[in-house]
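Data first, discussion second: the structure below is written as structure tokens.
Note that one protein chain of the assembly has been removed; the remaining protein chains are unaltered in position.
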Amino acid sequence: MPFIPHTQDDTDSMLRAIGVNDIDELFDEIPDSLRCTELHGIPEALSEGGVSRLMRQRAKQDEVELNFLGAGAYEHHIPAAVWELTTRGEFYSSYTPYQAEASQGTLQVIYEYQTMMASLTGLEVSNASLYDGASALAEAILMAVRVNRGSHSRRILLPRSLHPHYRTVVRTITSSQGIETVDLPYEPNSGRTDLDALDRHADGDITALIIPQPNFFGVLEDVDALSDWALDHGALGIAVVNPMALGLLRPPGNWGRKGVPIACGEGQPLGVPLSSGGAYFGFLTCREGLVRQLPGRLVGRTLDADGRTGFTLTLQAREQHIRRSRATSNICTNQGLMVTAATIFMSLLGPEGLRRIAALCHARTELLVEAVAAVDGVEIVFPVPRFHEVAIRLPVPVNGVLERMRESGVLGGVCLGPWYSDLDNTLLVCATETKTEEDIETYAGMLRAAIEASGEGL
Amino acid sequence: MPFIPHTQDDTDSMLRAIGVNDIDELFDEIPDSLRCTELHGIPEALSEGGVSRLMRQRAKQDEVELNFLGAGAYEHHIPAAVWELTTRGEFYSSYTPYQAEASQGTLQVIYEYQTMMASLTGLEVSNASLYDGASALAEAILMAVRVNRGSHSRRILLPRSLHPHYRTVVRTITSSQGIETVDLPYEPNSGRTDLDALDRHADGDITALIIPQPNFFGVLEDVDALSDWALDHGALGIAVVNPMALGLLRPPGNWGRKGVPIACGEGQPLGVPLSSGGAYFGFLTCREGLVRQLPGRLVGRTLDADGRTGFTLTLQAREQHIRRSRATSNICTNQGLMVTAATIFMSLLGPEGLRRIAALCHARTELLVEAVAAVDGVEIVFPVPRFHEVAIRLPVPVNGVLERMRESGVLGGVCLGPWYSDLDNTLLVCATETKTEEDIETYAGMLRAAIEASGEGL
Amino acid sequence: MTEPLVFELGQPGRLSGAQVPREDVEISLPDAMLRKSAPLLPEISELDAVRHYTRLSQRNFSIDTQFYPLGSCTMKYNPRACNSLAMLPGFLHRHPLADEASSQGFLECLFELQEMLASLTGMTAFSLTPMAGAQGELAGVAMIRAYHLDRGDAGRTEILVPDAAHGTNPATATMCGCTVRELPTQPDGDLEIHALRKLVGPQTAGIMLTNPSTLGVFERRIKDVAEIVHGAGGLLYYDGANLNAILGKVFPGDMGFDVIHINLHKTFSTPHGGGGPGSGVVGVGKRLEPFLPTPIVDRRGDHFHWVDGGADRPKSIGRLSAFMGNAGVLLRAYVYIRLLGREGMERVADYSTLNANYLMKELEKMGFDLAFPDRRASHEFIVTLKKQAKENNVTAMDFAKALLDYGFHSPTTYFPLLVPECLLIEPTETESKETLDRFIGAMAEILAEARVNPGRVKEAPIRMPVRRLDDVRAARHLDVRYQPGDASIDL
Partner (left out) sequence: MTEPLVFELGQPGRLSGAQVPREDVEISLPDAMLRKSAPLLPEISELDAVRHYTRLSQRNFSIDTQFYPLGSCTMKYNPRACNSLAMLPGFLHRHPLADEASSQGFLECLFELQEMLASLTGMTAFSLTPMAGAQGELAGVAMIRAYHLDRGDAGRTEILVPDAAHGTNPATATMCGCTVRELPTQPDGDLEIHALRKLVGPQTAGIMLTNPSTLGVFERRIKDVAEIVHGAGGLLYYDGANLNAILGKVFPGDMGFDVIHINLHKTFSTPHGGGGPGSGVVGVGKRLEPFLPTPIVDRRGDHFHWVDGGADRPKSIGRLSAFMGNAGVLLRAYVYIRLLGREGMERVADYSTLNANYLMKELEKMGFDLAFPDRRASHEFIVTLKKQAKENNVTAMDFAKALLDYGFHSPTTYFPLLVPECLLIEPTETESKETLDRFIGAMAEILAEARVNPGRVKEAPIRMPVRRLDDVRAARHLDVRYQPGDASIDL
């Protein structure tokens, strides 16, 4: 029996010890009328070899040659050591470190992770992870509502330049608590949040202002102006940042005159494979003074009975298993394994490695911008400083172009039209350090050919 | 600097401690005339990401859909746990367990391996591995020469039904010690070693008789007759066995009236991937009385200073690092990691698992035999009991057929012609448990089509 | 030996990984945008990183090394094949926004998983997007609220929760803007039905239940509960954390539940990873189908495609994650189900229940007090050490720590809250009788020690990398990140 070790002898002697005749008797408290008869819909078991073959065939179907997609999930090279270590059984198959003495490995990893994330974002405290970037933002907003005692509106300014999926997730998670999200438009020429539009809220009671950096279009926002605006108007600034970009860019803790008090984002770029969208991890960091409103787990360093250093979960009174209906969040299981991977990833790269990769991502995208700008009819929608993504407008419908590129094994970009009616025929394209100069030439060449072919097709 | 941790400060302070000005000074005992100038021929370093991309491209070129090759290396499903455990750093990156106290893991694994291999072959002692099956046979022959004090001829009977590569390896390794190998022909109708031809050596002084089971053609030899012949004529019988087949077949220790005293073979089927031919591992087992002539390492169970059980390398006086020019072999580094994999593989399958897989291999090949026998013009060369390989003769030249099959991603078999002039137009084909009934139909269908196409081409 | 922090291992300026690109490009960005001081990341060699994290891993208990009878957590064996197959390159490198044409292999797995989960629970449709049990709960309660609102019934804002419930249940209700009403439990472990009758009303949005409950017993009057709640206009939410106990035996749908989440990281054996990731897929009956969170996979002929919000699902509560949840976890669960197959699914409940009842009986024979001695165990059960705490001052926590020294992870302690000094013990079906017997032996030894030498038990653990940790100090002198130059607290 796969994974079940009982021999007939074992079962018999256990039944005898219990004092029943068969296993079924153990279910005798369940009303007969509830007992189901058969599992239609579950196929017969396959051996491991059989399942392996099936899964290899399925996975193979989905392989592509080159992927220029970004939009919230980024392809980076992940050092082999990261996942060889992360999937060690002792990390992979352990539970949440509630029994601290038997979980010092995981606990120390998280403590190290907290240190790295706090420093990367320029803040003081990091929790032990949330589900993903989008839900981390939702939690950050709930936290801001609890923290910002001066504001009573529960009104949150949400830039349209933020990832559209993040915007819907925020609404799904926060709306039933009476939180109102207000859209902030972006400047059509720069893709940056429109500061004039922002100023129209100057007299309103705003609980928090969300500040993405880079924003969904890859564009770098004027984070100083935005965070100072929040500071000046009694709103909490909440940064939504790409941690890879922070290898290069000024961290939220240093934005504007005083920095923003809360930062969050998607941790995937730090050593987590694209893996079809998950498991990733959300990170959330804040100023020390806000720690008691932080959602999620937190690891602290302390001493053991012999006075030796050790690590343990701390401030658990914020959490659901203690505080129940008054907890800071309902989160329990988080994304521990991804945190382990990210910690190892950052340890392997160090500050200089992270900076270089971030710089390379940026440089590659600039190269891409140059190459596609030279393609007839292609327009760079936002010609302003960016990190590693760019929105490009094509002279022909995007779907045909993408399909042609895909036939050559290249994923050419994400269509912005479905999210932004003003960005029709526009692709969001990303080139990370994994793309070589030849890849970028290949891309531009294919784009040119596909546009020409589409033009002819018209 | 990849993998080198020295900062400039480190280097400087180390040079100072040594009392030299630069690293180059450390090489000042080397005559100047010998110092080379530049490394032509080594390309510039690639980052890990760059090498990964290169290797993925290369590896991809060599992927095939279905592989019906055997001939000494066999495709089996390997449970995922085997290599996830084997490549754990503590196994993967440890040295030979000379420091026993710091190597109890590896040592216990080897002790368990020795137990399994001894039992699988029906003998008493197993060493800790040799390089591969072919070189293990060479070592077994050298051992037999040392052991068989009654024989002075150093003459070894080597059946032509043994893997041709094993035959050449034996010659490369043993010939300079004055060992003479004599070919034994096989019966043209059965592929089995010709017992009449064997009897012609009845009066000669034969040191050892090699007995393959199954033999190179997949055919099952009359191992009882062969081992009894050896027994009756003062020769040592040396079994060359496929350990997977031993899940099903009678072990060498039980062949004939008294069994053979030495068995060896290729361990690859026990959990080692095809991996282009290596690393595999050779195994060698024998009767207890012969242990002092055994080549290679051996682990023994003993007690520590507190009386607790522990494991250590033992009888090291047989080995090169102690006995030097009088050692039983020059082997030092062996195939430890593969032994670890094999031990885990056998632990996961157990006796019943191994039997079932062996039986399934056999059954699949029988199915294949049926299917190809139904193809016009195809002949089963040796219609006798076999394990999981079969020689089939085609009505057309094999190369064209193989090429056509390969174009559909199928490796159709190994040509026997280059080794056996009497087996022209003959393929050796193997179907293990990894081949489904549909795969076998696919094979037969492709074979039929390829033969027809070749026929037309003529 | 303690393991230093990774930050204590490095040297400024050390840069020795092959993964750092050699290329160091010029950056054209305005200087003001750039980071001025380097983040505090380690500067160590790849070798030192490998050593550090390998050694840290060895400072953990895990399923792969220890028996882990953690009640409510279903710490069963995580088959390694699930890991390696979910990490095949085609899945691992697939971008979440890759077009459907390049995603058919992945989508087919998800579609089949949705179908299989529906058939295992008696629900009609599933959404795979919630990223853990608690997010599944959030989705579920949000759907219940959306359903009532859709009917124009805005007054239903109360969620009933048994006092034995897991903390995520009440916490979720709050997050969904609901008020929590707690339901008392009878001494026999079943709910107090008359209390339930009193609590329901037009304000009742729904009830959240696990069955078998976190008390390790099957709620026998579940049909009555369903009738009462439905009768009052509320809906029933099934917390699937304990599904392992009844997999293939009882369909939550048949018990009357309208919505359910399943912790794939429990019943379907995806790894806990030291705290996550999980997956809290949600299933619903017909009534709630329009409200399911998106995206969902559907098929048209041979083609699998995404169903997202918008026109297709106007009533959906929306997205819960940037993409589609923890895809890798879903693939692992898919592989697990295919490996076990129909027969294997049925055996899960059989043998997890057999193991729990055996362990319960044997511990009782050894002199332990059961919280519900007259009940069958589900796949878990509760031992209460009230007597030991009173007589010898040896608490559940002391037992938990003492077990660590025997090489066993401790059972869940102090949960559920209503049983004093409790150990919630869940052996799972993948443990052998020998392991259970060794655990029983250890428990008996600790019990004996607690009588004759309670001080020794209170000293435990002594064989772990650290002794008992000072939690009060951790909270008072909050130290949640390393700051170079800080006097190490060791001094």
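The chains carry the letters A, B and C, assigned in the order they are written, with residues numbered from 1 in each.
Going forward, a contact is a pair of C-beta atoms (placed from the backbone, for glycine too) under 8 Å apart; a residue touches a chain by one contact, two chains touch by 3 or more.
Bear in mind that the values here come from a model prediction, so they are computed numbers and not experimental data.
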| item | value |
| --- | --- |
| Visible contact partners (per top-of-document touch definition) of the missing chain | A, B, C |
| Which of B:R160, B:R192 or B:R297 contacts the chain that the document leaves out | B:R297 |
| Contact with the hidden chain (one of B:D10, B:D228, B:E379 or B:D424) | B:D10 |
| In chain C, positions touching the absent partner | 1, 9, 11, 14, 18, 44-48, 50-51, 54-55, 58, 63-66, 77, 79-81, 339-340, 407, 430-435 |
| Absent-chain interface as seen on chain A, which is shown | 1-5, 7-10, 45, 47-49, 51, 79-81, 84-85, 89-90 |
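Here is the rule we use: only the chains that are shown with their structure count from here on.
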| item | value |
| --- | --- |
| Where chain A and chain B are represented by their mean Cα positions, the distance between them in whole Å | 47 |
| Centroid spacing, where centroids are CA-atom means, of chain A and chain C in whole angstrom | 20 |
| Numbers and ranges of chain A residues touching at least 2 other chains | 47-48, 52, 77, 79, 87-89, 433 |
| Where chain C touches two or more other chains, by residue | 14-15, 17-21, 44, 46, 50, 54, 79, 81, 83, 85 |
